[in-house]
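Okay, handing you the structure first.
Excerpt of the complex: some chains, original placement.
Per-chain numbering from 1; labels A and B assigned in written order.
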Amino acid sequence: MTSPHRFSSEIRVRLSETDALGIVFHANFFTWMDVSRIDYLRNIGQLGELHPTRLFTSVMVHASCDFETPARFDDALVMYTNIVEIGRTSFSFECEIVHKRENRVVARGRSTLVAVDNATWKPIPVPEAFRVAVRAFEGPDLKERKP
Amino acid sequence: MTSPHRFSSEIRVRLSETDALGIVFHANFFTWMDVSRIDYLRNIGQLGELHPTRLFTSVMVHASCDFETPARFDDALVMYTNIVEIGRTSFSFECEIVHKRENRVVARGRSTLVAVDNATWKPIPVPEAFRVAVRAFEGPDLKERKP
C-alpha cells in the first residue's frame, strides 16, 4: 500500500460466503473489494455507476488478491481502500482487508478499471472531474498519468 | 408434482455453494432452480429472457422450497422441472431436485413468475405462443386459466 489507511469500510462474513472447508471461499474477497470500491466512490461523491448522471462507466480489466490468513463465519473485517494510480483511461485500487478483532491482515488486493463511454463502451480518458475528486482525497501519494 | 418427470437438467455442487456447516447453503437451491427454468424454456424454444426478440419479461413473484436431505460438495444433482400451471398473467414451475448417485430427494421447490411488458414492466396476459409451447410439452397435466 502506498497510501496510509484513509478510507475504510466494514463487512461481516455471511454464512453463505464460507465453504465446506470452514473458511471464506476466496472469490468472495473480490465481491467485498467491489463493495469497498463503491463505498469509496460514494464517499468522494463519484458514485455514478449505473446512474443516468454518471460521467462514465467503469469496467474491470484486472483483479488480483493475495490471501494471507483465513477469515471465518461472522468475523468482522475492515477493508482499507484507496485509489493508488490514475492512468490515461484507467485507474487502480488497492485494498487491505484486516481481521477487526484479531488485527491481522487477511488479504491484499489490487484492481484496475477502465473508463468507457456510457453508450459505446469504448475506453475514454478518465474525466477531469473524477481526477480532481480523487486527488483531493488521496493527496500526494496518488500516482497520476495525465490524459 | 402433478407432472411426471419429463424435463431434467443436471448440476454439480460447487465448493462456493457449500457453507461452513459442510452442506449446500440453502439459497443456492433457488439459483439452481433458476438454471433449470432457463434450461426448460430453452428446450421448448421459449428462452426469450433478456433477448430483444422476447415476447415478454418474466418477473419472479413467489419462490418456495422444502429442503428434504442435504447435498454436499461435488454431488451431482438432477433437477426435474415442469410448468404446472398457467394463470392469466402468471405461470408456475415445480422442481424436484434428486441426488443422482444416492437417488434420494434433496429438495422440492415451486416458483411463480408474472409476465410483464418488456418496456413498462406492467403485468400482461401470458401470450398465446408461450401457452401453446407449454401445452405441447406438458400435455393434459397442465392446469390453465385462459387470459
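In this text, a residue touches a chain if its C-beta (ideal position, glycine included) is under 8 Å from a C-beta of that chain, and two chains touch if they have at least 3 such contacts.
All values reported here derive from a predicted model rather than from experimental measurement.
J.: If you could, jot down how many copies the complete complex is built from here, 2 of which are displayed.
T.: Copy number for the complete assembly, per this file: 4.
Everything that follows uses one rule, which is that only the chains that are shown with their structure count from here on.
J.: Quick one: how far do you have to rotate chain A to sit on chain B, C-alpha fit, nearest 5 degrees?
T.: Rounded to the nearest 5 degrees, it is 180.
J.: Could you grab the centroid distance between chain A and chain B? Build each centroid from C-alpha atoms only and quote it in angstrom.
T.: Each chain's C-alpha centroid was found; their separation is 36 Å.
J.: For the complex, which residues does chain A have touching chain B?
T.: Touch list, chain A to chain B: 15-16, 18-23, 25, 27, 72-73.
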